[in-house]
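Here the complex is missing a single protein chain, while all its other protein chains stay put.
This part shows chain A:
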Amino acid sequence: MRASSTRRQASNFAIFLGPALAFLVALLVVPIAVDLVVAFTDMAQTVTVDEFTTKQFKKIVRVSDDSLLGFELRGSFYRALTLTAIFVFFTLSIFNVTFGLVLALTTTALPDRLGAFFRAVWLLPRMAPSVVYALLWIWVIDPTERGLLNQVLVNLFGLEPVNMKLDHPMTVIVLSNGFIGASIGMLILTSSIRSIPQHLFYAARADGAGSLSIIRHVVMPALRWPLSYITVFQTLALLVSFEYIFLIMGPSRSTMTMAMLAYTKTLAPSIGSGLYAYGAAITLILIVIGMVIALLLYRLTNMKSLLAQPRIEVH
């Protein structure tokens, strides 16, 4: 009995977890391992490894002997660290979580069809190719009078045109990433709200609760887990995301986050790329930061207790 059940467990493990494990190794473990190795080399334009060294990290800690380039690299790194923190914090807190929650709450309170319509509108940018979405933003913030924002400011309010790209670069990337990122939170939270038993809402109303009390005492408790999930997941996603930043801002120094820096220093053609080992070192730091943040949030949001409770006991 025991032996056969152990064997069955082993085969279940292979059948159910095997493909996922293989996938995990091929797509996550291998790249990280490669990154780890490259980060400790001197790989550059020639893509050859001459020595194993920690000099990529030293470049970040103190100004190296390579004079000018070393100085520049160190400055870029700390600047990127700050910009990444600002970018992730504001995009996440304002849009991905808060705005996603507001969208979920309002669209579920609307009549079904109207709610579905508004959700679809918010999903549109996700369905459009990134380039189209980026072009839209480039048009909106165009510094000349052709830009949508400036048309509104000048024609409707009689204000001076603004150059968002130059004067408020971080606002541009927070807004553009936020508008697209809010839809994930909206979808997850909407389905969570939908899965709250209807009778709980009825009970709360009969008990005397108004809309705000219902949100506070019935809806929010049911959203604890999805909100934690969105926070952790989106933090990690934003840390490494650079697609829209690159498409809208280009390799501008004003929005050079960690992910952008790693990209431009390695793969971006014709803009000082080719510093593979340096990019790998930055990526490695980014991975470590991601892991630390994930662990911290995991603790903070008490996700452990939520994950640990098995819904069905398996023997």
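Observations
Following the convention adopted for this analysis, a residue touches a chain if its C-beta (ideal position, glycine included) is under 8 Å from a C-beta of that chain, and two chains touch if they have at least 3 such contacts; residues count from 1.
FYI, contacts and distances are computed from a predicted model.
The subunit not displayed here is recorded in UniProt as "ABC transporter ATP-binding protein", chosen from "Ferrous iron transport protein A", "Fe-S cluster assembly ATPase SufC", "ABC transporter ATP-binding protein" or "4-hydroxybenzoyl-CoA reductase subunit beta". Touching the chain that is not shown, out of A:19, A:210 or A:250: A:210 (per the contact rule at the top). Residue A:200 is the one among A:109, A:200, A:247 or A:268 that touches the chain missing from this view. Those residues of chain A that touch the chain absent from the view are 197, 199-200, 202-210, 213, 217-218, 221-222.
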